[in-house]
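Here's the structure, in structure tokens; my notes come after.
The complex appears here minus one protein chain, its other protein chains still in place.
And now, chain A:
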């Protein structure tokens, strides 16, 4: 079950495995909004968490593939809550110590292997130096280097700064059908209209992503956005709302300028959705 954490109306996914499943199995793209662990100081490629559109999160919840949760440990606890922490702190310290011991062992083994590899060269170098200094060769001393116990300084220990929550925390499920402070989208007419369009287009096999960069509601791709350009800019028009010609021309021009087709989506007659595409053609 994929877990989607909601925070102030944003749907975040913190697990890389879940993100993979969402994309590969469910054809939902989302946006990465965190810093990439390998190279945080750039914006070309971002990392976890993955932020999903409200429509994407709702689709996953409706399909039963995901559950919306909210962390409950957000308020500073009362004074009496300290004792439960002590056990966790102890466990953490123990883990840290075990990791340290293991890392020391591994580092020692690595160093030992390296020294064994270069043992001959070290011995030769030693012998040469002793000859220069005029001493007698002493074979016992040679192996001394390998016997001294290796101590890894504590500060050289590697520590993980985890992205996703490590200690299981208390979470509670959020009902996506009713509005709440963390999930205010339920019931809003704009969201409902967008969701209908989203569901329909997704059902036809397209990949969808946010379209604000191109002045629309969604961008419609024929395949994974990693490898394909978008074909359509989908604009959701609420039924009965006036659509001034100026706005229509502006949207169509924008679409043409970026080589995409404008797709006007609106609930049509009989409950089905009607799609109208606009392409700028010449006079012929």
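Simple rule for what comes next: contacts are C-beta pairs under 8 Å (C-beta built on N, C-alpha and C of every residue); 3 or more make two chains touch, one makes a residue touch a chain; residues count from 1.
Quick note on the criterion: contacts and distances are computed from a predicted model.
Missing chain, UniProt protein name: "tRNA splicing endonuclease subunit 54", from among "tRNA splicing endonuclease subunit 54", "Cytochrome c oxidase subunit 3", "Vacuolar protein sorting-associated protein 16 homolog" or "CCT-beta". Between the chain not shown and the residues A:64, A:134, A:149 or A:162, the one that touches is A:162. The chain not displayed touches chain A at residues 3, 5, 7-8, 10, 12, 14-16, 19-20, 23-24, 30-45, 47-49, 51-54, 67, 69, 71, 73-74, 76, 82, 85, 88-89, 92, 98-99, 102-103, 106-107, 110, 153-173, 190, 210, 212-213, 222-224, 226-229.
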